[in-house]
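Working notes, structure below.
Note that this complex is displayed minus one protein chain, with the remaining chains in position.
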Amino acid sequence: MTPRQIMVVAAAREIRDGEIVFVGMRLPLLGFAVAKATHAPAAVGLFENGVIRDTPPAGALITMGDPPNIAGAVMCTTLLEVMSHLERGRVDVGFLGGAQVDRFGNLNTTWVEEGGRRVRLPGSGGAADIAALSRRTVVIMQHERRRFPERVGYLTSPGYGTGGRWRSEVGLVRGGPCRVITSLGVLGFDAESGEMVLERVHPGVTVDDVRAQTGWDLRVASPLSTTPEPTIEELAVLRRFDPDGTWAG
Amino acid sequence: MTPRQIMVVAAAREIRDGEIVFVGMRLPLLGFAVAKATHAPAAVGLFENGVIRDTPPAGALITMGDPPNIAGAVMCTTLLEVMSHLERGRVDVGFLGGAQVDRFGNLNTTWVEEGGRRVRLPGSGGAADIAALSRRTVVIMQHERRRFPERVGYLTSPGYGTGGRWRSEVGLVRGGPCRVITSLGVLGFDAESGEMVLERVHPGVTVDDVRAQTGWDLRVASPLSTTPEPTIEELAVLRRFDPDGTWAG
Amino acid sequence: MDKVMPLRDAVSGYVRDGARIAMGTGLESCIPFAAGHEIIRQRRRDLTLVGAISDILFDQLIGAGCVARVIAAWVGNVGAGIAYNFRRAVESEVPGPLAMEDHSNMTVALALEAAARGVPFLPSRTGLGSDIVHGHRRLREITCPFTGERLLGVGALELDLAVIHVPRCDAAGNAHLWGNLGITLEAARAARTVVLTCEEVVDEAVIRSDPNRTLIPGFLVSAVAVAPFGSHPSPTQGYVNRDDRFYDEYHAETRTRDGFLGWLDRMVLGTADHDAYLARVGRTRVEGLRPRTARLAAPVNYGL
Partner (left out) sequence: MDKVMPLRDAVSGYVRDGARIAMGTGLESCIPFAAGHEIIRQRRRDLTLVGAISDILFDQLIGAGCVARVIAAWVGNVGAGIAYNFRRAVESEVPGPLAMEDHSNMTVALALEAAARGVPFLPSRTGLGSDIVHGHRRLREITCPFTGERLLGVGALELDLAVIHVPRCDAAGNAHLWGNLGITLEAARAARTVVLTCEEVVDEAVIRSDPNRTLIPGFLVSAVAVAPFGSHPSPTQGYVNRDDRFYDEYHAETRTRDGFLGWLDRMVLGTADHDAYLARVGRTRVEGLRPRTARLAAPVNYGL
């Protein structure tokens, strides 16, 4: 079993039955498919391009606008209409990725420093909206030190800002990250301070492995647990939707 | 030829070719059909329920939501989308009716006094919006003294308010009535003061007839002209769309 | 999730006394008369009714004593002008007092759209200079924070419920709509939940064959009640034409309070359900409202 398979299944388990999910592409999309096929058959997926689906796509996708994501959808509409459900507070969970996530779960997808040079990334897309307006968010990231700085140089999509009551102070009415699923483990957030906390390590990963790839003095939950392995059923679904291991290989 | 036929044709002549028209029901709808079939083949009609048509309805209508107004339409959408064209300033001319119109072209469709009693009317519908946001409006009314008070008791849909620069003072960015087509004549508005001016009387109607049915000292244009009679072509179109004279009989 | 249930259960389960409910959002078509009549039969009270152009459904609910407040742009009889119960309630408090929050079509639509989007207000250029705005609880003049212009601020209007009649939907409430849409989509999203009546429930494969035709997603919907002719006397495109005569008859018969009470007993309180109502209207008459010609939409291919 690969780290990516563990990540996909961990993502799937963040979706509860009947929830409205802002899905995103690749790993979260597979996670949505696994959740639908196992414990969350009534979950509904929203895509910011205007697609609403309650079944996995009709074939492999590179983007959410690909024909297999349109065919058999429940609804195709505008970005603003889908976003209105988000702004109104109807989206239970939104999945996010990014180039960097910091100690308080803030995401950067706009500008990074690499070797003393500023590097321009594509930008927010819908991430800033999903981060601001979902009831909770789940971040999925490769766990590498350059991706886990103590503080992002550019805050594209808000987590808990500088911590504490920052979200309500800037005017955000709900939400914030509840989970960061990485290639090494699963992290949560302290309810008071908004600081990231290591909650689980994937099988075979140590706390030191995680700390070595994290750019600040990472808090660790006590007791720390190990990410449960995917079940046979979950792996079977995963293989069905990603037979070549393109996304979770 | 009936007064209503004259009114319909006068309404038709207010529509220029290629214009975007907020149509309304009954007389203006017939006027739109006549205009389309004669001098304004490229005019497009908008209806606040969400219908956009560039041909007359597929049959007789009581309301703009009747199946003959939907079938063969160019577009069916929401009220707000149609209204967005109006608010953006894309509607050239809007047709309005009402229980009362006053000296400055203000309309009342909400509350009137009758025999010392306050009588509740149905209300604005879309009239207040059309009056506020069309590039110009045309009012169609039976010319009766109770319908032409010097000042409306309730201003539902703005004309020129109290006159002069009132519209811009209250924040309206364009528009105002350009014509009132009545059962007795056709009235315009003084460009400076915004006051209603009698410009034409229908064949056989005198200025005194009009004054007797108007609740203030009505200004009269000099020279005053007579409303041109409908052409044979216009009457033929009118008979085609209203064969029983239900609306213009 | 199968949300299909008898209309009686949909109303008893989801229409509460005192609720704020949008109905008749199609303006002059797809008016949910079957649902409205069931609300009358179940004697709901103190409702706030929200609409743009209300058709005669509001007049019936007002006359039946179900309504404490109306938030709308136009309350009348779309076929014949005056709505007598509305007038009696506003002018003379018969059968009881009725509070009226006046709007234009655009302001009520924007108030719903604000609620649908979860923002407390939306700005507009309409309404300025109209007496509708004076002393209004939900409409006020604001200054544009970008340009300094005077604008109208339209406060959000949250709904407890939207009752919507649609041509077809699946059992989960994913609904295909066609014809003019009025304020239907805004109301559906502005509401805490939605009750659908429909001409027919179809297999979910029908809905998914044409996702752009789906205008109300099932996750907004709590109940689906099958009610063929459920919009009678208003039309539902492709299923039932307008019963024009009904509006004139209603107009004539409801001119007096006693006249209305007679109408109400005969047509609503004296009929057990929508089928009995249709039988009272007359089966032949109702069947005569079916479209006589088909006009099919050109094919569309979603293939891949």
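Lettered A, B and C in written order, each chain numbered from 1.
Please note the rule applied: a residue touches a chain if its C-beta (ideal position, glycine included) is under 8 Å from a C-beta of that chain, and two chains touch if they have at least 3 such contacts.
Worth saying up front: this structure is predicted, and the values here are computed from it rather than measured.
For the chain that is not shown, the touched chains among those present are A, B, C, taking the whole complex. Shown as candidates are A:Thr137, A:Thr156, A:Gln213 or A:Thr227; the residue that touches the absent chain is A:Thr156. From the set A:Thr77, A:Thr137, A:Ser183 or A:Thr227, the residue in touch with the chain omitted from the display is A:Thr77, counting the whole complex. Note that of B:Met1, B:Ala42, B:Ala221 or B:Ala236, the residue touching the chain absent from this view is B:Ala42. Considering the complete assembly, subunit B touches the hidden chain via residues 20, 42, 44, 51-52, 54-55, 58-59, 67-68, 70-77, 81, 84-85, 87-90. By the touch criterion stated above, the residues of subunit C touching the omitted chain are 117-125, 140, 142, 144-147, 149, 151, 153, 155-156, 176-179, 181, 202, 206, 209-210, 212-213, 237-239, 241, 291-304.
Contacts to the hidden chain, counted on subunit A, fall at residues 47-51, 62-67, 69-72, 76-80, 83, 86-87, 110, 117-129, 131-133, 154-158, 161, 166-167, 170-173.
By definition in this document, only the chains that are shown with their structure count from here on.
The minimum number of touch steps separating subunit B from subunit C is 1. Of all the chains, the one whose CA centre sits at the greatest distance from that of subunit A is B.
Averaging Cα coordinates per chain places subunit B and subunit C 28 Å apart. If you average the Cα atoms of subunit A and of subunit B, the two centres end up 56 Å apart. For the pair subunit A and subunit C, the distance between mean C-alpha positions equals 40 Å.
Multi-chain contact residues, meaning those touching two or more other chains, do not occur anywhere in subunit B. Counting partner chains per residue, subunit C has residues 185 touching two or more of them.
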